[in-house]
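Here the complex is missing one protein chain, while the rest keep their positions.
Chains here go by letter, A, B and C, matching the order in which they are written, and residues are numbered from 1 within each.
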Amino acid sequence: MLLTRGLEERLEILLKQGHLVGSIYRSLGQEATAVGSAFALGAGDWLAPSIRDMGALLVRGLDVRDVLRQYTARGTSLCAGKDNTNHFTVPELGLLGPISPLGTQLCVLNGVALAFQQRRQSCVCMTYQGEGASRTSASHEGFALAAALGLPIVVWLEHNRWAFGTPSSRESAVGDWLDAAAMYGVPAQSVDGNDVVAVYAAARTAVDRARTGGGMTILVAETYRMLGHAQHDAQKYVLEAELEQWRARDPIDRCVAVLSHMGASGAELDGIRRTVAAELDQAVDEVLAEPPPLADDARTRVYASANLDAAVPWTRGPVPGYGGIAPHVRLRT
Amino acid sequence: MLLTRGLEERLEILLKQGHLVGSIYRSLGQEATAVGSAFALGAGDWLAPSIRDMGALLVRGLDVRDVLRQYTARGTSLCAGKDNTNHFTVPELGLLGPISPLGTQLCVLNGVALAFQQRRQSCVCMTYQGEGASRTSASHEGFALAAALGLPIVVWLEHNRWAFGTPSSRESAVGDWLDAAAMYGVPAQSVDGNDVVAVYAAARTAVDRARTGGGMTILVAETYRMLGHAQHDAQKYVLEAELEQWRARDPIDRCVAVLSHMGASGAELDGIRRTVAAELDQAVDEVLAEPPPLADDARTRVYASANLDAAVPWTRGPVPGYGGIAPHVRLRT
Amino acid sequence: MSELRETTYLEAIRDAMAEEMRRDDRVFILGEDIGVYGGAFKITEGFLQEFGADRVIDTPISEAAIVGAAIGAAHMGLRPIAEMQFIDFIAPAFDMIVNFAAKSRYRTGIGAGLVIRGPCGGGSRSGPFHSQNVESYFVNVAGLKMVAPATARDAKGLLTAAIRDPDPVLYFEHKYLYRRVKEMLPIEEEIVVPLGVARTHRAGSDLTIVTYGGMLYKTAEAAELIAGEDGAEVEVIDLRSLRPLDTDAIVASVRKTGRLLIVHEASEFGGFAGEITAQVSEHAFEWLDAPIRRVAALNTPVPYAAALEDYYLPQVDDIAAAARWLLAY
Partner (left out) sequence: MSELRETTYLEAIRDAMAEEMRRDDRVFILGEDIGVYGGAFKITEGFLQEFGADRVIDTPISEAAIVGAAIGAAHMGLRPIAEMQFIDFIAPAFDMIVNFAAKSRYRTGIGAGLVIRGPCGGGSRSGPFHSQNVESYFVNVAGLKMVAPATARDAKGLLTAAIRDPDPVLYFEHKYLYRRVKEMLPIEEEIVVPLGVARTHRAGSDLTIVTYGGMLYKTAEAAELIAGEDGAEVEVIDLRSLRPLDTDAIVASVRKTGRLLIVHEASEFGGFAGEITAQVSEHAFEWLDAPIRRVAALNTPVPYAAALEDYYLPQVDDIAAAARWLLAY
């Protein structure tokens, strides 16, 4: 969680310094859900984090440098500078990234789970979705199909009270998000999303169920989005009192309290903080030294075959003319 | 219900005689749901029947001749021969037809309800959806939006055990379809869909709730599709025993039993049957005498302005040439 | 040479799938009513029995979820075939196709080798929602491939190639041809028609007609008519693949004949003919002896009534009139 928070803070700084454009969707206050749950997965399992689950990516082993590379659009990034934000698809780590249209990711993760099912592999998939996203068409179809086919999948509904600039209570009539699960006929459970241990425990139970053929579980994380939707959103619409209330439930502070209670010393904890900071400092330096992609790479990797790479625009060749075929060969004959 | 059943039987005959092509989606066994519920609406209310709710159309006052005209593609049909099956949109009768992609109709009916809400009219909308259709993306978004905005709308989920050629239990993990409502945070109720009086009562309660600002209600009709999906489906995949069981619950027989119990004589009931048959005979004769549409009408009514009607194909003019502009005016100069 | 059997266009589709499923256990099919029921057009009849419920998957009515699952399975190395009950119902899956499937390799390096297939096209009095040709929805979307077979051999060969292809392929099968088009095809012998290669259906030197899918037969009929009555020889090119497009074949033919007519069943405005016109304009302008013209459906939805649908659709007479106009130009 410290790494997640630290990394996101660096990203903000990099944004202010002009090293990256676009948006950062912070997970401040929600780190426990992503981190605790990801720990419940094993090797071979797949995880599909939403944009606010940086912690899950890191737990699965994504290198912080790869995160930085993608945000700062390095040519060395996993996506070769072609995509942005938290869209990381890394088969070796069992990571399936989202695309921006909400809800679609669950549908695709179903296919991964289907492959496990078909191959009789006892692997499990886990994914996350905001309560806002749960209103989308794709989300619904994804839930319904996973339920119907009994796929080994665990879905977190991150009830963080907001969807972009609108309170989710304004965008739905749902009282208890746990009810959302009933529609699909699968087990569901509510969890304190700011308690990393509770999250892990619930995730573990659901993962075990999926692994042993029990199908999908829906888990509702009760949590709060402590910052605006993205950098450009100053969150002016949020009551300070509400934030104050949730600040008292900060997942890192709570985790520290638990650890202290279990005997961890202040020095040990400070040590961890320093290690994280050093790792991040080094990663930032390293990545910023790396080059941006080459313009011409914009043409590649649209299809499997390089023959189908996009052509160099005819206006950019040394002599304008269409791919070897000069239209004026028969000029005015 | 007699009219519904009789009309659908005529349609089947007309199909066999070659007077209509395409599909008829029979509502055999489900007539009570459509008919009983539609009686709960008043003037100014809107109804959006699915393809298996012929009865609701008739209760709202749709002329059987208009039904026949549309199926047999007369030029005199309400849609001028341009659409088929049970797609009837008739504002004067408060009818909004579906289009084929399932689930979409609810989204559009929401807009009608929104208009009522905005104008502070105490009118109500009612619609129907198969359990199969409830898995579609559009259906979900429609439910969620209606719930979020508290729209005055009543939605029937027709749980008829089938979706085309697949048992709905195979296509979903839902145990009790009543649970489906929980996801949206609105009241819901289960009803014996083959009992026309029970259907009416439930509809009436829900309609009254919507009319007085109580928002959406979801009603689950427990019923059974007694024929194949459409004419081309011989329903070979259905167990005869199951059909037998449901045949015993035929909504018309049950209604007749109730009426008899209340004192209706056999003669009275036969009289009704004869009236219905005569009406249908006459309607069929009348409609079959009507002409098909004129080919050229295929071009019209795409946009509000006739200026934007599709052009007559250039290959069909007396002298081929493009809309007055002869491309060869400057020919080989 | 292997034994031949009369095979309908529909059987060719079935055979392609069944044979690939036998050859490669990564191939599976998912869609609505394809298992227990055997498919709305009975294309997958018997599949559930032969291949089991793991590989013949009845899904909820949810086209987006079907395509989504196919993408995920493709990421895992499987070779999914997603059936749309009618190709019209590809619309709810539009987002999944253009944003997830098409962009996957570009964004992540991981491909989505899947096939989405379904019955398209008019002529069977099925009204506005069961008759559409949907290629233009996707024609501007890089990352997709699209094919539209017209013959039984191509139906089989293109589907086999599509299943094996590492990229997402939209496969448009014309339902009017399902049982009307037949051909003698070798039994149990693999047919592979490469994506992106057009076929010269009929050679000629006076006029090129480029077409695909359902319109091939009307075009061929018009070509014969003209050969018989006017003595002119029309070259008919059946594109088979829309993307990748065999521009070379089109350009070569136009450079030979100097005249081009494009025929397609979708509406004219914004239809696929536009791209072909642009390509030929760029590659063969100086060879053109007449304007490039097109024959396509009306700019309206597909109407239901027979008289209306017949008027809506391009007919043999339209193609012949256009061809004669061009020949006389």
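Operating definition for what follows: a residue touches a chain if its C-beta (ideal position, glycine included) is under 8 Å from a C-beta of that chain, and two chains touch if they have at least 3 such contacts.
These numbers were taken from a predicted model, which means no experiment stands behind them.
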| item | value |
| --- | --- |
| Among A:5, A:52, A:82 or A:249, the residue in touch with the chain that has been omitted | A:82 |
| Chain not shown: contacting residue from C:82, C:102, C:147 or C:237 | C:102 |
| Selected residue (touches chain absent from view) among B:43, B:289 or B:304 | B:304 |
| Of A:135, A:159, A:209 or A:225, the one touching the omitted chain in the full complex | A:135 |
| Chain not shown, touching residues in chain B | 78-80, 82-83, 87, 89, 91, 96-97, 99-101, 104, 106-118, 137-138, 140-142, 144-145, 148-149, 301-304, 308, 310, 322, 325, 327-333 |
| Sites on chain C contacted by the missing partner chain, in the whole complex | 88, 91-92, 94-95, 98-99, 102-103, 106-107, 128-129, 136-137, 139-143, 243, 245, 266-267, 269-278, 281-282, 285-286, 288, 290-294, 298-301, 303 |
| Hidden partner chain, residues of chain A it touches | 21-22, 73-75, 79, 81-85, 99-102, 132-133, 135-138, 163-167, 170-172, 237, 292-299, 302, 310-311, 313-316, 320, 327-328, 331 |
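Assume only the chains that are shown with their structure count from here on.
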| item | value |
| --- | --- |
| Reference chain A; chain at largest CA-centroid distance | B |
| Separation of chain A from chain C, taking each centre as the mean of its C-alpha atoms, in whole Å | 37 |
| Distance from chain B to chain A - Cα centre to Cα centre, in angstrom | 43 |
| Whole-Å gap between the CA centroids of chain B and chain C | 33 |
| Contacts with two or more other chains, residues of chain C listed in rising order | 59-60, 62-64, 92 |
| For chain A, residues contacting two or more additional chains | 137-138, 140-141, 144-145, 148 |
